[in-house]
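What follows is one structure encoded as structure tokens, with my remarks underneath.
Only one protein chain is missing from this complex, and each of the others stays in its spot.
What follows is subunit A.
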């Protein structure tokens, strides 16, 4: 009898395991769809250590047109508006500009609104527990890095609407470094008036990809040898340009593993004694490495150890 029960349980459990791999992914895909099709008006805060940033997030689908607006409510502000696959960024003290892309690069990793399947090589999708977030019942989905060089990302999804209710960058000790929490969300039949007005506005034309890409400015790929990056990171761009704020010249490299972006800057050394070290705020790490005759800085949502290893792997090409 015992043997029979054992076999029976195996038979019963096996399919459960087989489909167990998918629910987490399926929930994320549902979320991506919901975020693209629902009319909603939400407010959320991003908590980075002791700092907090409040945002308002509106989305509408009107016929075939998708409209989205995300704004940072504190300080000088930052506004991002999307009409279909054109996103315009409004920042203080600089001209607004548009990018041809179908999601806003805000505090929520863009890939979550797209096909998360491509993260499978570097991340596992794990179903977590259920809980109550923002007054709604929520299901936790964990995106766990397969190695220790990246943070994990946890997402709580609304069981009813599939929309995101909370998310967090979590390190490998299970500490939440940066949390995003919805404080209010209303899903409506009709799109918000403000978004409908957005349709009639003139936004700057998107920058052509060739201009964003290194073709016009010249690649800096041979200027430096970047010896190490965690598995899965690809070079998206390299060039030499001046930084906006302080007009310093830099060799610039942009990497991504599909989930997080990492920037590597190689610059002329600053005068004086410059200790190497890491700065962090929330999940964002800045590692400044004193390479002697040059300075390397690595910026991205990665652990300080990873940033340090990347920075120290930069050398002059042989």
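Side notes on the structure shown:
Quick note on the criterion: a contact is a pair of C-beta atoms (placed from the backbone, for glycine too) under 8 Å apart; a residue touches a chain by one contact, two chains touch by 3 or more; residues count from 1.
Here is the rule we use: contacts and distances are computed from a predicted model.
Missing chain, UniProt name from the options "Anti-sigma-E factor RseA", "Sugar ABC transporter permease YjfF", "Oxidoreductase" or "Peptide/nickel transport system substrate-binding protein": "Anti-sigma-E factor RseA". Among the residues A:121, A:159, A:231 or A:279, only A:279 touches the chain that is left out of the figure.
In the full complex, subunit A contacts the hidden chain through residues 46, 48-53, 71-72, 74-79, 81, 87-93, 96, 99-101, 103, 105, 110, 193-194, 197, 200-203, 207, 209, 212-213, 234, 236-237, 243-246, 248, 250, 252, 254, 256, 258, 261, 263, 265, 267, 270-272, 274-282, 284, 286, 288, 297, 299-300, 304-305, 308-309.
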